[in-house]
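Following this message is one structure expressed as structure tokens.
Complex shown without one protein chain; remaining protein chains in place.
Now for subunit A:
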Amino acid sequence: MSVPVLSVRDLSKVYGEGDARVHALRGVSLTVERGDYVAIMGASGSGKSTLMNILGCLDVPSSGRYLIEGTDVGSLDERRLAVLRNRKIGFVFQSFNLIPRMSALANVELPMAYGGVGAAERRARALAALERVGLADRVRHEPNELSGGQQQRVAVARALVTAPSLLLADEPTGNLDTASTRDVLGIFDELNVSGRTIVIITHEDDVAERAKRVVRLVDGRIVDDRRQAPVEGAPPRARTPEVPA
């Protein structure tokens, strides 16, 4: 088997000092193969967001190793880390995190601008990504002119426009209504069908049911790791989103 997209060993994260020490992660080990669709579940405070931030290279672990496609993230300097975030990881936040007062198109172009892609190619790829999430007619709108679902789809377009090896989503549907949730999860299914590796955090069972593999976190430890579908092939609900949960 090829090098796993993502591999963490004995990851732990401690916040605070002295009496205020909080162990958010207590030794998490996880390997994600290319093409997999993993849902990480857990109650609030279980450490799932901490794990996600570390996987997205937004935060650093207190101890443990983290490899993306065989590269040890802990050994990278600031500049290489920026390149890694730019090329290998697409991150979708619960609160969208689009840059205000910039059009949808400019927001989607942004990662490519930092990646050094030429202006013409950038525009073409950003338009393609927005079309893929069904927002071809909203490219000139600024975030405050879009609905929550539309904003999240712009964020998804921004995450996938650099063709990253790994798409991370931190409760992407937490702030969305059911229709928008269905839209966004449908896009994830399609992306996974086309081979993209996805790791999604959620506390909703019906979101988790769409993943090929569900990992449960309690108090910073993995307590359950269940496969719902093989790595190869479509995710369980792909192309049949109308089947009731």
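Some observations on this one:
Please note the rule applied: a residue touches a chain if its C-beta (ideal position, glycine included) is under 8 Å from a C-beta of that chain, and two chains touch if they have at least 3 such contacts; residues count from 1.
FYI, contacts and distances are computed from a predicted model.
Between the listed names "glycine dehydrogenase (aminomethyl-transferring)", "Cell shape-determining protein MreC", "Peptide ABC transporter permease" or "Acyl carrier protein", the UniProt record for the complex's undisplayed chain reads "Peptide ABC transporter permease". Check A:V14, A:A82, A:V218 or A:V231 against the missing chain and you find that the one touching it is A:A82.
Across the entire complex, the residue among A:G27, A:G115 or A:G134 in touch with the chain not shown is A:G115. Only one of A:L76, A:M102 or A:V218 touches the chain withheld from this view, namely A:M102.
Taking the whole complex into account, subunit A touches the unshown chain at residues 53, 56-60, 78-79, 82-87, 89, 91, 93, 97-102, 106, 110-111, 113-116, 158, 162.
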